[in-house]
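Not every chain of the complex is shown here; the ones you see sit where they belong.
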Amino acid sequence: MNITSSHIEEHNKTVKDDHQESLDALAHQLNKRNIDINELVEQAGAFQVAIPSWALGAGGTRFGRFAMGGEPRSLEEKIEDVGLLHALNHSSGAISLHIPWDIPEDTAAVKELADKHNLVFDAVNSNTFQDQEDQEHSYKYGSLSHTKEEVREQAIEHNIEVIKYGKALGSKALTVWLADGSNFPGQQNFGKALRNTEESLHKIYDALPDDWQVLIEYKPYEPNFYSMVIPDWGTSFLLANKLGDQAKTLVDLGHHLPNTNIEQIVAILLMEGKLGGFHFNDSKYGDDDLTAGSLKPYQLFLIFNELIEGTDGPEELRNQIAWMIDASHNVKDPLEDLLQSVEAIQQAYVKALLIDRDKLKDVREENDPAGAQEVLQDAFQTDVRPLLTEARVRHQAAADPIQLYRALGVRKQLIEERGADSVATGL
Amino acid sequence: MNITSSHIEEHNKTVKDDHQESLDALAHQLNKRNIDINELVEQAGAFQVAIPSWALGAGGTRFGRFAMGGEPRSLEEKIEDVGLLHALNHSSGAISLHIPWDIPEDTAAVKELADKHNLVFDAVNSNTFQDQEDQEHSYKYGSLSHTKEEVREQAIEHNIEVIKYGKALGSKALTVWLADGSNFPGQQNFGKALRNTEESLHKIYDALPDDWQVLIEYKPYEPNFYSMVIPDWGTSFLLANKLGDQAKTLVDLGHHLPNTNIEQIVAILLMEGKLGGFHFNDSKYGDDDLTAGSLKPYQLFLIFNELIEGTDGPEELRNQIAWMIDASHNVKDPLEDLLQSVEAIQQAYVKALLIDRDKLKDVREENDPAGAQEVLQDAFQTDVRPLLTEARVRHQAAADPIQLYRALGVRKQLIEERGADSVATGL
């Protein structure tokens, strides 16, 4: 399955006049607020969000999994899927791999394939939360934090191997998410488990190339239901500080206790120079891994508000932080879901760029919360869709990616190619 | 302090051209979607949200209260404040009183004053969660649910008295919120407390005029921290069913446990004919009583989506449900806060009206969640502010209420009239 430039052109032609009209109206409106729409279109077009290789198939819960059909059967087909997304929205130009789900046997060929789709390789992810066949020691009771040295060593080795794969592909970061923890009070010595983790991470850190970062995720619960070894940003931050400058914290929006103020965590980490990256998704109850922005779009906007506040301009913003999606698609077509996620992230980003920062600074200085709300709302209520459409069109992507995806019958073709029962590796 | 028609006219003149331009652009955009903007302007203009008399002064927490200045010192001044709001936004044409905080001594005069401001009296609220001076029995351990009959009788009498005041003013509903509950396991016999409450409510119900409703609030905690006698919609619904057709459930958006799906509760109550009214506000942690829409504007939109889904057109929607704000203003000027709340509620309402219901029905029937999201987002992303401005302007209210409020220096004038230390009765 390929989306060609003529597919795109034809589609874009059909909406051209309508789009231009909407764009002009928005440009005019923004102009009155002294905002140059072209500058924003450029920023939107430059912003890229990495697609997780493990989220291209149907996800599932512990209660079951319902097949989607046409799921990618190999790393190559996963790259092809991300290529489809990038062709449609020009904002998904990176892929984040999960080892051992996606071991690139022939790295040169894999890189070439990615190149062909204009894709680069974002952070690589290790996996020590499942046992693989022929694995010597089980991770049932932990990996980097395990009570037994031999298990820790195996997990360290695995991470170092993941770095090697990443190097070969051009990645610049290793993301470590530990499922380590305990299900019952008493099961684990919290202090020792943390010390073991620290020591293990040190060994991985020592194997890190100089221009790499290690991103440490945190999560309060699941798959363990009493404690997790790195439950919160404070613990991740503590570890990142002990490791050194190349270690940073990764924020997954779904990895927080109810009611957590995530945007404040983002601001604190930024101020301390320790925000390394994001896993975007949305959730209502726990780590629900739903489409970004599908439930709390205002929260996403507030997070981008902090990102802009805490960085020196869009270029630094883009380059210093790893932008990734982490999602699971139980009922939606994964590709449609990812298109919607990227669109929502871009909306939040551009709306946050619209915030009148001088005015915001003033009302904050004057302790005028009603004024601050007016400033934020003025940006959030603006309908920025024509601007995002324009960014796509200028980069030869689809004016309306989902509409074209459906019009082309992509899923149907993928099912024909790959079968209705193909199962992608991943959650 | 008075806002005159010439204040309004002058203000509206200054934004006239800009507004017309934005309105035309929106009308054009909606026209393409086959939506008549005038119909929506009419619905927005007809929608009224009642202002709580107890939320016109500075609120506080158990840790303290910081004065606002110029707070209304009497029921008359409270009516005057709501009059100011209604003059500014033409959407606050009702006031909801709390007895005994706002006893209308001379009901005829009070009604006349309200008439002068084009205000009607919405639901009246009883208060059995505080002890008043000269009160015979204390509500420390409950009111309608109390273990002692004499306390229950006193609370019943109070509610019947509140109905009398309401009748004199033209209200058509009594809102009962019970603070009754317990702070510690074992303190209360849950079953008996519920039975006592049921019996007490029956006696109040018997005193209800035929064209009145009694609205039963629920709340999971605070001021009691172990249990509340009516903790959830299920208990309120149970009581409303036992009482009869004139009893309904009132939903306060802040009265839910973390992560509750409030829009689903709204849908269930509508389907069962038991949704009586709303207390609008927003919150991040508990019953925070913040400005409506200030934290979760998408949730507010989803609630209105259910309201439109579950009723037969805007007129039924407006008339069968009591629309009220319940908020506390710890750091904002209460009048500014209320203007922002009403604006946010109207935005959610109008955006929900924009939803393409036929298409939504189709995608639901086809189990197409990505399609459903597109339908909702298409409405939510639309910038409806020009439409709401137009609704105000057509009714001789302010194009930008907060801007005019500030330009006129209303708060400053109120402080001059009433003093910097005046304290309104309320939370």
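Per-chain residue numbering starts at 1, and chain names A and B are given in the order in which the chains are listed.
Assume a contact is a pair of C-beta atoms (placed from the backbone, for glycine too) under 8 Å apart; a residue touches a chain by one contact, two chains touch by 3 or more.
From a predicted model like this one, the values you see are computed outputs, not experimental measurements.
Whole-complex copy count, one sequence throughout, 2 copies displayed: 4.
Methods note: only the chains that are shown with their structure count from here on.
In the CA-based superposition of subunit A onto subunit B, the rotation angle is 180 degrees, rounded to steps of 5.
Against subunit B, the residues of subunit A that register as touching in their complex are 18, 21-22, 25, 28-29, 32, 258-259, 261, 284-285, 291, 294-298, 331-333, 336-337, 340, 347, 367, 369-370, 373-374, 380-385, 402.
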